[in-house]
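One structure follows; several queries about it will come next.
Of the protein chains in this complex, one is absent; all others appear in place.
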Amino acid sequence: MKISKHQLGIVFFILIGVVPFFGALLYAVLYSFGIVGILNEGFTFLFWKSVFHSGDFVKSLGYSMSIALVSVILSVGGALWLAINFTRNFQSRFFSFIIYLPLAIPGIVTAFFTFQLLSKGGLFSRIFHRLGWIESASGFPDLVNDTYAIGIVLAFITLVLPFFLLLFLSVYKNENIEQLSSLAKSLGANSTQVIRRIIVPILLKKTWIVIVLYFIFLLGSYEVPLILGQEHPQMLSVLIIREIKQYDLTKISEGYAIAVMYTIMVSLAALILFLPKKKISHET
Amino acid sequence: MDKSLNTLKYTYLLIFFAGFIIAGSSCSNESPDIQNQLLGKDWEYIAEESEGTTVNFMMWQGSPVINNYINNYLIPEVRKRFNIDLRISGGQGAEIVQLVMGEKQAGISNGEIDMVWINGETFFQLRKIKGLWGPFVDKLPNAQYIDFEDQYINTDFQQPVNYMECPWSIGQFAMVYDTSKIVSPPSNLRELASYVRKYPGTFTISNDFTGMTLLKSFLAELGGGTNSLNGPFNAEKYNDLSSQLWHYINSNKQYFWKKGTTFPKEQSKVSQLFANGELYIDYGFGEGGIEEKVKSGLYPKSTRVYPWDNGTIKNTNYLGILSNSPNKAGAMQVINFMISPEAQFEKSHADGMDANPVIDINRLPVEWQDSFNSASGRKYGPALRDLENYAFPEPAPEYMIRLYDDFRKKVIEN
Partner (left out) sequence: MKPKSKHIFLVFLTILIFFPFIFLVLLSMAPEWRFPNILPQYFGPDNWQTILRSETGLLHSFLISLLISLSVGIVSTLFGFLISRSLYYHPQRKWLNLFTYFPYILAPVVFGACLSFFFLKMGIFGNITGVIIAQFLIAFPYALIFFSSFWNKKIKSYEDLVATLGGNQWQKYSRVLFPLAKSMLLICFFQTFLISWFEYGLTSIIGVGKVQTLTIKVFLFIKEANYYYGAISSCLLIFPPVLLLYINKKYVFKNRV
């Protein structure tokens, strides 16, 4: 009796956790080869060839990776700096609550807000104008929908830095870093050494998987680049959805081809990150 | 434990769930015939059928004045008059076509959407996949007010409309400029090239329907005349003219907004840029569409509309009923109301949606003629007839579809 209940759980797991993913992947594969789709005429490599030929995927991947990498590095750096310098302060009643507040703001609102602040007609531009630094709105630098994706990176940092900060603070507490640091100090280490040799390595070692996960999340992020990005190049999700929803109905399959490549890529990343290790991990 | 027994249970469960899923998909096939018989019924029957139903309307929701008209006039009116619950979903062009395609592929005969707001290229694509239901327009009582002899109404992107879609508004594309910033705005490609050199960064092309419509004007000019794109799609002509167009844009785009490295995604963005004073030239449907923007203070009072020498597109937009709509009677009732004198009058207010009525004023009862004639016109924008001599009809839909694709490939990604 007990075993069949477990089996039921596993069946449920397979039905809602596994089947949809592989079903979606299968559908995208079939579509990309022209096997399904009302205007497609049967198996063909045409769409894959054209995707490779145009280089869209590679360009978009490179673009997305650079943005995600820069954003994650800056966020982790900022969060580490805050966590190390202000550990005590964040334990106060007031701060221990307000540092959670940024979690209440979703990507779409962050993007909207960033646009309102940084566009040429935005709040900062108006302040610059009032201060006499620029003569007209067009004099304000390009910070949204811009070539260097500055708007996207800033929005990403706003979104993930608070999360990393909370993460580091909690590891700081759970790993007794404070005690370790004072121990090191009593053994003669100076504060730079403590930060470099103890605090940062422990924090990063305990959280690197989460950091990599966030990198992958940002890679596939949709709303923020949709609002703050430019028309070309575009981040992966934006590119895929644009291709799938495009005017030329005969080319929808190209979008699915890119979706297949993206899905396989992140799945490989998941495999590498979470593949069961030979070594049995600790259990408590 | 007995392993084979477990495997068996497992299999049963999977079959159970698979059956569940398949059952779910096949139970939605409900007598589409009854719906199709509607075309043979009289209006009383249709009106009775539509009473108290829900109609799903998918439309482009990118304009506050249009949304305001729909939300605060149309929805309450059809509820009051016919007890119809009109629900709006956002979506246009390709999204509508893809929805219908998906539903066809999945064999869904009761679709999600009843009626759609479309123009020629969507009409073309929906026809291609047999996604439209009809001909229904001649069944609508209010269709008597529409002049189907008008070539701008009976022909949509060079295709005969044949009562498969109902005209809703008519308008002309026009250019807009700020008189306080520039004295004589460019009105042909040669002038535009020297204009952008004089005022770099103040002109751009939106990568959407509006921007593509501007490109069609350019294309017609390169073709050597107002009507150079008329007739069925001619690939050779397109390739020739479009390569000239891309060459023209690419050799001038370093003087465009953001040095031509990127183009705005939507017309609403162009409007914002014009409002901020970044752009000096704007353009839009509905004879430029500046009335409400000037009145609300978004655009400066010095904003004016001007014609393009070789002419701009004049077109009609339409309402269609989808072939798998579950409530065709309701959709007909709503569409009939949308072309009624009162709804068209409300829609034409210069203070509101400011869209030209598609009904022929001369065919209306006298009291409505008076209302239309005595309505206060636009204060800042021109009337449709002022631009009469600068109008040409939409070219075949393939031009639009190709322009979209090529503008991205040959300009944006270049």
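The first chain written gets the first letter, and so on, giving A and B; residue counts start at 1 in each chain.
The definition used in the following text is that contacts are C-beta pairs under 8 Å (C-beta built on N, C-alpha and C of every residue); 3 or more make two chains touch, one makes a residue touch a chain.
All of these numbers come straight from a predicted model, not from anything done at the bench.
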Since one chain has been left out of the picture, which residues of chain A touch it in the full complex?
-> 5-10, 12-13, 16-18, 20-21, 23-25, 27-28, 36, 82, 85-86, 89, 95-110, 112-113, 115-117, 120-121, 123, 125-127, 129-130, 137, 166-167, 170-171, 174, 206-207, 210, 213, 216-217, 219-223, 227, 236-237, 240-241, 244, 255-256, 259, 262-263, 266-267, 269-271, 273-276, 283-284
What residues on chain B make contact with the chain left out of this view?
-> 21, 24-25, 27-28, 56, 58, 61-64, 67-68, 71-72, 75-76, 87, 89-91, 95, 99, 102-103, 105-108, 112-113, 266, 268-269, 271-272, 275-277, 296-298
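Operating definition for what follows: only the chains that are shown with their structure count from here on.
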Computed distance of Cα centres, chain B from chain A, in Å | 36
Chain A - residues contacting chain B, complex = 3-4, 7-8, 11, 15, 36-39, 54, 119-121, 136-138, 142, 145-147, 230-232, 244-249, 251-252
Given the complex with chain A, which residues does chain B contribute to the contact?
-> 1, 6, 9-10, 13-14, 17, 93-95, 97-98, 101, 104-105, 121, 125, 128-129, 201-202, 207, 258, 261-265, 272-273, 275-278, 400-401, 404-405, 408-409, 412-413
